[in-house]
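Before we start, here is the structure in question, set down as structure tokens.
What follows is chain A.
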Amino acid sequence: MKLLLTGARVIDPSQKMDVAADVLLENGKIAGIAPELVKTINSKYPGKVKAIDLSGMIVVPGLIDMHTHLREPGFEYKETIASGSAAAVAGGFTSVACMPNSSPINDNRSITEFIKRKAAQAALTNIYPIGAISKDSAGSQLTEFWDLKEAGIVALSDDGKPVMDAALMRRALEYAFSLGLPVISHCEDINLFGGGLMNEGYYSTILGLRGVPSIAEEAMVARDILIAEFTKTSVHVAHVSTAGSVRLIREAKKRGLQVTAETAPHYFTLTDESLQSYDTNFKVNPPLRGIDDLTAIKEGLADGTLDAIACDHAPHGRTDKEVEFEYAACGISGLETSLGLSLQLIRDGVLSWPELIAKMSTNPARILNLPKGTLKAGADGDITVIDPQIQWTVDVKAFRSRGKNSPFHGREMQGRAVLTIVGGEIKYDGR
Partner candidate 1 sequence: MKFEKKDILGIKELTVDEINLILETAESFLEISTREIKKVPTMRGKSVINLFYEASTRTRTSFEIAGKRLSADTINISASTSSVVKGETLIDTARNLEAMNPDVIVIRHSAAGAPHMLAKLLRQSIINAGDGAHEHPTQALLDMMTIKEKKGRIAGLKVAIVGDIMHSRVARSNIYGLSKMGAKVVLAGPATMLPRNIEQMGVVVHTNLEDAIIDADVVMMLRIQLERQNQSIFPSLREYSQHYCLNRTNIQLAKKDVIVMHPGPINRGVEISPDIADDPSCSVILDQVNNGVAVRMALLYLLTGGNE
Partner candidate 2 sequence: MVENKNVKIVMDKDGIDRCLTRIAYEILEKNKGGENLVLVGIRTGGVYLAQRLQKKISAIEDKDILLGILDITLYRDDISTSSKKPALGKTKIPFDLDDKKVVLVDDVLFTGRTIRAAMDALIDFGRPKMIQLAVLIDRGHRELPIRADFVGKNLPSSLWEAVSVNLMEKNGMDEVIIEGET
């Protein structure tokens, strides 16, 4: 059976395409894109084409979230690979890369293979495991990068924890680069972090909550840029949250260094002012920053300093969040709100449609070396269909994710994924 998507606006940043056209999928692959294919195709293959009318919709290469936490193995009460996969396709994501901080940590082949097996069983979204840089992410001994690569990891990270030992980070960048594996750095100087609970500034002062200074992030961004420069390797900076980090990355790129970076929707949507109610759903790491940081993040997205938007999907159970702010877990269950929040950037004039899709599909694919993020003929049939007009209200009770922890509950949104096609098959239909 062939699938024909008709009447939509097709945007594919990988081939600078933004046209009104029909898209044909065949054998799980993109077979062709052309205006008004619908007029000829049915007569060519009578009875063998399922046509879907998508007038008013936008067809884009399947969205990729390169920074998620699927929690399995170990924290199945927060999320499983199956529930996370369901959340991903509901949010429009045809691929996600999952961080290694499960329990046990994904620092060896058997965990990677376990994740891949569970992903295949869930059979919804493509799941790309990320391996740990150091054993148990303890920051002292490198994992077996080569073996992990053969098992199927697409990148390395100790996410959730920084690599505090600069010498270890240097070795990691050198070794990973030689294997073609990107290293994703969780930039946070643990001493400057100092057990902080929110951004250090006026609001942490009046709320009496220990602050995390912006320099905790920036000091390590600067360090990793220097290491990448010295070793002539690359580094990807995860969840950029501060103006200083944006500036450092912009300067590094200007000097031609191989530095890439991502930010998350909450960093261009919320500020630390939101914490005044002590609502633990706003507790996230790195913390929500000030308005100047938020503005700088938007500028960084607009001028290309920040390559990708990744939601840092961090599902938690009620018991992790329904406690005193100090003891609450960090994170936002983000897969099902990421696109809706990011579409606001288009309405705010920060990004064009092709720019946004590049940051949510083409660029993550490029950074992770995935054969995705494109609608070129022959590419995998991963497609996200977005209704840009639909009005909806975030309701955590309706989340597919087990994690109902979202500060966006009740928020009015415009635009969402209405159809998610993975490998030519419809995995989510929200029309």
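Selection rule: all candidates are chains of the complex that A comes from, given by their letters.
One rule holds for everything that comes next: a contact is a pair of C-beta atoms (placed from the backbone, for glycine too) under 8 Å apart; a residue touches a chain by one contact, two chains touch by 3 or more; residues count from 1.
Since the model is a prediction, treat every value here as computed from it, not as a measurement.
For chain A in this complex, the touching partner among the options 1 or 2 is candidate 1. Of all residues in chain A, only 200-202, 204-209, 211, 213, 277-278, 319, 322-327 touch candidate 1 in the complex they form.
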